[in-house]
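All protein chains but one are shown in place.
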Amino acid sequence: MDALLFLTFATIAVACAINLVLQTHPIASALSLVGVMGSLAVLYLLLGGEFIAAVQVIVYAGAIMVLFVFVIMLLNAAAEKKTKKPALRAVVAVPLLFTFLMLVAYLIQTQVPKGPGVQFGGFSGGSPADIGRALFTTYILPFEITSVVILIAILGAVVLARKEV
Amino acid sequence: MPSEFPIPIPPLPLPEAVPLAWYLILSAILFSLGVAGFLFRRNIITVFMSIELMLNAVNLTFVAFSYHLKSVDGHIFSFFVMVIAAAEAAVGLAIILTVFRNRQTLEIDEVSSLKL
Partner (left out) sequence: MNFYILSLVKTGLLAFVLLTFCAYLVWIERKVLAHIQLRPGPYRVGPHGLLQPLSDLIKLVTKEGLIPGNVSTGLYLFAPFLAVALALVSIVTIPFGPEFEIFGVRTWLGLTDLNIGVLFILAMSSLGVYATAIGGWASNSKYALLGGLRSSAQMISYELPLALAIVAPILIANTLSFKELAEAQSGFHFGFLPKWHIFAAPFPQIFSFLIFLVAAFAETNRVPFDLPEAETELVAGFHTEYTSTMFAAFFTAEYANIVTICCVTTLLFLGGWHPLFPSAYGSDYVPVILLLGVAGMFFFHAGQTIKTRRWDRFSFPVGGVLSLGLAGLFLIPMLQPILVPFFWFAAKTLLLIFVFIWVRGTLPRFRYDQLMRFAWTFLFPVAVVNLLITAFAVALTSK
């Protein structure tokens, strides 16, 4: 059951990612990215990360990607124009990408320690309570720094979006 | 499971537990696709989304290793990645809006001169 679920959602994720790269219209790419994020959220659930799965959907798919879709719709971005450059890049790059992936897969298969494998329910340390305890004790300094980073980002966005710039 | 499934499921030629390597390979595939999108696409927004795809792939690795090591640290890391991605998206999209307002284009090749 675990392997079946993993393969299903891994296939969806890879198909959506390929679609993201191949589509010329940004809104189609954005929706494929939402598909990738949704299937990754399911994989996080299989890995015992309930909180991260929920945050993935709420923050990533529900806020960041909505912002992307909003900007694409606001700018009324059209599909990319066909380039005049020869397709040499694709001819060279696609086999190169495959070779690279094969190499990485081989390395991972041989180097990663053979554990008992991932089974649903094998790890239950990803509940909101556990995350909260770790965030507010061990990782309190990074957490506070993040809030400053977000404040700076908000100020930056406001300054950039002002009309006079 | 509280009780057995009413319909018998034929045994599949699949392992009972998913090897950790499968998660890492999936992450590698997604990351490479993100790199490919970053290099090949010329729309600024799509390039930006490719970066988000790469961040997602890295997050998957964090969570997978967190399972493997039975520790919550990986989840915290991916949580921070998401928070920073949110900040990055806010600033990045504001920059894209400004670029579009000044140059009326989203093609990354045409935004090549520093001065208008």
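All chains are identified by letter, namely A and B, in their written order; residue positions are counted from 1 within each chain.
Basically, a residue touches a chain if its C-beta (ideal position, glycine included) is under 8 Å from a C-beta of that chain, and two chains touch if they have at least 3 such contacts.
These numbers come from a predicted model, not from an experiment.
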Chain not shown: contacting residue from A:Phe9, A:Phe51 or A:Tyr139: A:Phe51
Hidden partner chain, residues of chain A it touches: 27, 31, 34, 50-51, 54-55, 57-58, 61-63, 66-67, 69-70, 73-74, 127-128
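We adopt the following convention: only the chains that are shown with their structure count from here on.
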Intercentroid distance (Cα basis), chain B paired with chain A, Å: 2
Of all residues in chain B, those that touch chain A in their complex: 12, 14-26, 28-30, 32-34, 36-37, 39-43, 45-46, 48-50, 52-53, 56, 59-60, 63-64, 66-68, 70-73, 75-76, 78-80, 82-91, 93-98, 100, 106-107
Chain A - residues contacting chain B, complex: 2-4, 6-7, 10, 13-14, 17-18, 20-21, 26, 29-30, 33, 36-37, 40, 43-44, 46-49, 51-52, 55-56, 59-60, 63-64, 67-68, 71-72, 74-75, 77, 80-81, 83, 89-90, 93, 97, 100-101, 104-105, 108-109, 112, 114-119, 122-123, 125-126, 130-131, 134-135, 138-139, 142, 146, 149-150, 152-154, 156-157, 160-161, 165
